[in-house]
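The next block holds one structure in the form of structure tokens; read it before the comments.
A protein chain is absent from this complex, but the other protein chains hold their places.
Here the chain labels run A, B, C and D in written order, and each chain numbers its own residues starting at 1.
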């Protein structure tokens, strides 16, 4: 089974599905964490910044925290770890998030989507890592709530994310980051996630190139399973990326006040990247179908090659063995047996038959 | 034949189709129960509730029942069993249901749909169970009539449904249930049905994982039929779920007064679940195609393996048998026969041929 | 060749196509009967009815017939047999039908369609019968002209149609039939035709079930042709039913006065049936593809089984024959030949080889 | 290679493509004939007609020709042969045709299209012939310019076209032809072309029927190439016919004054024919895929049959040859050899083995 496949299965598709069945029957808005608990820590990082202002804090409790009232200050609160639902609930209370939003944050089997709750936009995304040590893709759900001057992001685990470059840009104060609003921050986070897909596609591209060689040189059952695994991965990736188009279109087109028109050009850029990723996924699927065709015909070719060897051997030796058998018969009256040159003559006959067979095979292009 | 398949065939697709042919020629609006009679009982359960009010009754006749006139009271009448058409007709009279509605309720071969009859919305859904004891999926048609302050639901059988959690929430009086109207009740019922699909998909997912192993380890004809059966199941599931999108969109978009705007957020949630189910079904179909490819190539691989054994044996023993045949000839003048070391020399020759064949097979990677 | 296929070919697709080529070059509006002449009779049945009124006549000539002027009377004129074009022309004159309408009525290679000629709607449909005696589907084209208070229907032959239940309802005077207008009559006729498709689909469903067994048990070339024939039938059926959607939508949406709004609910019902038929056809196509896959793999499995028998026999007897050959050599100095227990020892050796081969085959799961 | 295929390749797709590369780099509007020069003649036929008027002339030069100024006279100028670009240019000057129009007329690799140049409509079509003598389809591009009272048509060659019935109707003065305007003439020409496609489809249908038999009876490599050739033909036909829909819709929907509303009914008729042709092409593609499946499985069946013969022979004779080999051994102490009935007993043994093998094969249904 493809290692990538397994990773997807565990982290996303199958699990999210399994867990949701445990929740069947509960009233809507009940907060239950659906998904794997990745770590026991819950980490909250709050970054507040403005043109002149920058403050970064790590919180372990939300009890004595209250959001900045200053409209010119952008607050980015990042929550890592979803298993302690009371923290998610408190965060929801701080920013007035709807119960259905909180429910979706905790259910890690979501597909990317955007929902407009009036006072804030709720965006669900998938973050993918390629874990080089175990050669696996890992999936993490990221939820963003974009308000007028805040972004709250929720991740499944604390160990890592793809947002470090964004943090660095905020800290450094270079570029546009500090002068722009929360919408630009949200754009930057989405952009960071979309960019990370290119790394996954690179790895997939390398794997496909490897398989294209393997199907010709050693078309084993294992190679077939790798192809099948990559196809499943493409199916899963497609499901993760496809709705992104609508998410970004939704951000751009919506007539909500939360996203300033100056951001549209940037969103269009992310949109273009998304299109490129989708088309590369589609192209990969087509190419994998082609690789499968080569695989299947490689096996046929091998059967053919085996058949040829068998036929050559049988076609040469069956007549010869027959002749030897004839002169092994015990008839009393077999004149050839008494001939002086009978034995060499038989050898000549057999040699002639063998050589004419070889000529025939060369004509058939089997040799 | 896949057990799942059989279940679908009997309960839904084929049967519904067969029965409708018995009705061909009758005028529209004629009440005939088209479908299997699942039980002989007809059970009617009426739940009336409001913010302060709760009453639950089991009726066996509708003769002395009249719906509550109190607009603040929501009435949920659930009818189990469709074979006694006079009860369906009486229910229709109580709530002013159109004859075509009643006809559709009785015809259990419907696909999910929504119809706006002005005073009420008529919604048809499919409820699926996974019967663990016989390893089968079972299908039941559920029809909902949503009026301003009532929901009438019709089921095929009385034994079970997926609505118990909803009933429990109404009884307990916790959550929003009692404070919301009939539209929220209808939403809750639909949500319960949609959630139950996830359980089916889990079972299907497990079966696919099982098949993914089986096609490699023992690709029997039976495994192929299982794949075919699951594909049929996906085709059927897709037909049951696909129209749900339009049903929910129809509820959300319609400018009818029956569904309050506050419900839209909840409907959007069910819509998202529906999309996820559809995409999982599509993904399953793609994966099953891949599994089929592995199956077919497994068979080719097996033919190839058999061929190799045959070819190895034949290629080694045909030349050896030929040599033995040569020295079994009865020519008078065969000098080798008289040599002192002729017999051992022939063994050496045959051993050399055998070993060089084995070297050849190792080079061909057949060993 | 599938008998169903043949029926379609003759009656519909191929013939209609062939005949139209005979008409190439004639000016538009020329009345030529394109299609098979099914019978020599032309039968005209006129039914006039109103709430209080009912009259049924069989005409053999239109010379002394004139349509009723009474707006409250609905006239249904049914013409069986298209080969006497002068009768079609006269009917056209009676009801002011456009020459292109008449041309389409006579050309039996049409697909279902609706055309709005202002004063009347022109509807083309396909009526299908399953002829049990010869196990064949038969196709007949039905054209309807729906005016304000008349319906004129044209059929290819007089022997039979699916309209008897409609006639019975008119005669009996029960139900809504007599109180509704010509639009309800047209709806009833279309409904009767659509209902008849379910019978065809039942027969096809039975055939598919039969084939699903046959491909496993005896995958002969004939079974493959049956599958191919059913696929062709599905292609043809799809072409006949698909445009029906637009026909019914066209009736419902058109802002013409000919169809009263009260009929819309009934049309929606027919529309639902059409959708079900189309989806069943699509599902059948998918299932037939799956059946084909099973067929192909059945053949592969059979090749595999044959190969195994061959390999088992060859692998056991080739080494044994070789050993027998060795001790059939005539070397002077072969010590084994003179041993007292040489012969039994060889038998033991050969038995050992045979048994170890059988053990090997059991390990390979070939036995 | 299919003869049809070859015809298409030469006349249309490949050639048009090849030639256009010679023109790469020239400024737009440069008149270069791209395509095969079919004949050396250029023939111009001018038909002028009105209700009372008819005149037909064959011109060899345009020097002393000027179009009729009489608005009630319809002029149809038909130009056969495109290689003398100065004549095309002169015609263009006479009727004020745009340089891009002339360029498109000369480039015979166009797909059907309609362009509205304000004063005239420019329509490109493909005319197909089935050349019975060489069993080939031939393609010719026809360009129509429809003005207020003229139609100018351009064809590639003079030998033939499908317009003779139209000419006959004009000459005879019967039917509507003479009383209608240039738009009706244009419709008649398009109708004639579309009708000619039915003849091609008939020939293709016959070929498919032939192939359906051939794949079962003699599935040679040549049959496969015929299937491939027909598939290519369908691809090409589809490309030629598909844009016709838009052409006719473009004529109907355009709010230009050039096409009178009374023509719309006729155009709708051509549109229906086009739809039928497209659907028949699609159906043919599906059927050809099915034929291919039968072909591939015929080959598998043949391999299977060959395998069975081989296995039967080998399974019967290998054990017998082994037994003969045993009693050909030269051991000193072989008691059976000295038995009186040893030889007949061996024959009995071998007969028994042979017969039990035959019984086994009958049980396996190989005989």
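Everything that follows uses one rule, which is that a residue touches a chain if its C-beta (ideal position, glycine included) is under 8 Å from a C-beta of that chain, and two chains touch if they have at least 3 such contacts.
Quantities reported herein were computed from a predicted structural model and do not represent experimental measurements.
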Chains in view that touch the one left out, judged over the entire complex: A, D
Identify the residue among A:70, A:86 or A:272 that touches the chain left out of the display. A:272
For the full complex, which residue in A:32, A:283 or A:345 touches the chain that was left out? A:283
Contacting the left-out chain: of D:306, D:348 or D:367, that is D:306
Among A:50, A:328 or A:342, the residue in touch with the chain that has been omitted: A:328
It is residues of chain A that touch the chain not shown, namely 164-165, 169, 174-177, 188, 191-192, 195-196, 198-199, 201-202, 205, 212, 216, 265-266, 268-269, 272, 275-276, 279-280, 283, 286-287, 290-291, 293-294, 296-298, 300-301, 303-304, 307-308, 310-311, 314-315, 318-319, 321-322, 325-326, 328-334, 364-366
Across the whole complex, list the residues on chain D that are touched by the chain not included here. 1, 13-14, 17-18, 20-21, 23-29, 98, 100, 109-111, 113, 115, 221, 224-225, 228, 231-232, 235-236, 239, 292, 295-296, 299-300, 302-303, 306-307, 309-310, 313-314, 317-318, 320-321, 324-325, 327-330, 334, 336-343, 346
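Note that only the chains that are shown with their structure count from here on.
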What is the Cα-based rotation angle between copies chain B and chain C, on a 0 to 180° scale and rounded to a multiple of 5? 70
Equivalent interface positions on chain C and chain D, same or different at half: different
Approximate Å spacing (C-alpha centroids) for the pair chain A, chain C: 43
Chain D: which residues touch two or more other chains? 328
What pattern do the touching chains form: line, ring, star, complete or other? line
